[in-house]
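I'd like to ask some things about the structure below.
Missing here: one protein chain of the complex. Every other protein chain is in place.
Up next is chain A:
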Amino acid sequence: MAGKEPCPLIVVRPSRCIVDEKFLVLVQNLPPGLAVTVHALIHSEDDDFWEAFGHYISDDRGCVNVAKDASIGGSYDGVEPMGLLWSMKPIPGSRPGLRLRKKEVHTPLVVNISVYQGHMNERFKDTRALACAVAERWYMAPGVQRVGITTNGLKGTLFLPPGAGPFPGLLDLWGGGGGLVEYRSALLASHGYVSLALDYMTPKTSGNGTQHVGNDYFEAAFRLLQEHPQVCGDRIAMLGLSFGTSVALGMAVYSPVIKPKCLVSVSGSHVMPVNGSLSDVFAEIKKNAHNTRHDEENRIIWRDLLLPIPDDPSKKVDVGRIQCPVLLLVGEDDQNWPASESAEDMRQMMEKAGNSHLLTIASYPGTGHLIEPPYSPHIRASNFMVAQARTKVIVLWGGQTVPHSKAQEDAWQKTLVFLEDHLYGTKHRCPRPQN
């Protein structure tokens, strides 16, 4: 095919990276002063399409540099090197209530990045791009091993960093959505931690009905890490999000077996029956079900189920007895869980008990409940399956896209520094390299 037009070139560097790494997107060989749209597209495992785009004008050399130039429209604006990822939303016409979560961590998220002529807002599928590039974003670094865990009645997946170790360990607990969610553990292993993603919400069937796991389940998981030949038995952290925080805090204070070296709580609360099992916790929450509210779009707001923060000490974990450093990551627009109020109450309890020097709180305005790894698209509301009732609802998580995305980046950085300080003993001596 003959052509006299110079072909534009779009370059993504690095073209393969870990999901928490930044990339550079550069468009070259455009005519100077040309209005273009840089567009990113993901075809999810659930067969949905997610997209983001920015409006740019090429400079006098015919280049657009997403890391340095300002987007003047689209799904993000301003100078946003990673806006093409964190501002992604399902394309128009998609099923409602979607959430982008990678199930298969052996394969990367594949992002198609294209440049179109003009400032477009829709119909990208029907328009021919000027140029394309493909970027891969991985949860697993090369050499990380994935091991299925089915012994001792446990259900989980263990991720091991490359090398002989031994390494610090981490017990990774997601929230009430349940299931076996692996991607954060894969990512943590890519940072040097033996990380166990644990499925604990799937009710056990015990012949006469469904039943939740007991506290011994979590103790068995902790012991598995402790006894693993590649884990430093006295350097194991717990990381919990949402409901997983309640579990982590409860275990850390009351379990004779579980002694974490440090604890990270994301969007969590300490409000739960003291030394209660999971079943007790759910029973208590159900009592407050009348506190459920709905927003103007009929999406469920569950934050009041734990409010007001009780004064009764039997209804909340006695964090005054915690003996390890705790990092609380809290979204101030969390519509699902009263994380801010809980954090404040925890701080007061710990001050009274004299162990507040162990506590660090990072509180993020405009940020919702789902504080995910960096550059994950912000989800303000999504479908949610209530495990027990087997009903599907739309839950409001909260947050506004820009502040929530910035929070995810900062929260992850804080998490990694916190884990490294306490598990690797880096003691703030030297900053982590950032790309």
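Convention: a contact is a pair of C-beta atoms (placed from the backbone, for glycine too) under 8 Å apart; a residue touches a chain by one contact, two chains touch by 3 or more; residues count from 1.
Quick note on the criterion: contacts and distances are computed from a predicted model.
For the chain of the complex excluded from view, the name given in UniProt is "Acyl-coenzyme A thioesterase 5-like isoform X1" [choices: "MTX3 protein", "DNA repair protein RAD51 homolog 3", "Acyl-coenzyme A thioesterase 5-like isoform X1" or "AP-3 complex subunit delta"]. Among A:91, A:149, A:324 or A:394, only A:149 touches the chain that is left out of the view. Checked against the full complex, the candidates A:59, A:77, A:136 or A:216 give a single residue touching the omitted chain, namely A:136. Only one of A:102, A:212, A:228 or A:369 touches the chain withheld from this view, namely A:228. If you put the missing chain back, the residues of chain A touching it would be 1-7, 9-11, 13-18, 21, 28-29, 106-107, 110, 112, 114, 128-136, 138, 140-152, 158, 162-168, 190, 192, 224, 227-235, 420, 424-426, 429-430, 432-433, 435.
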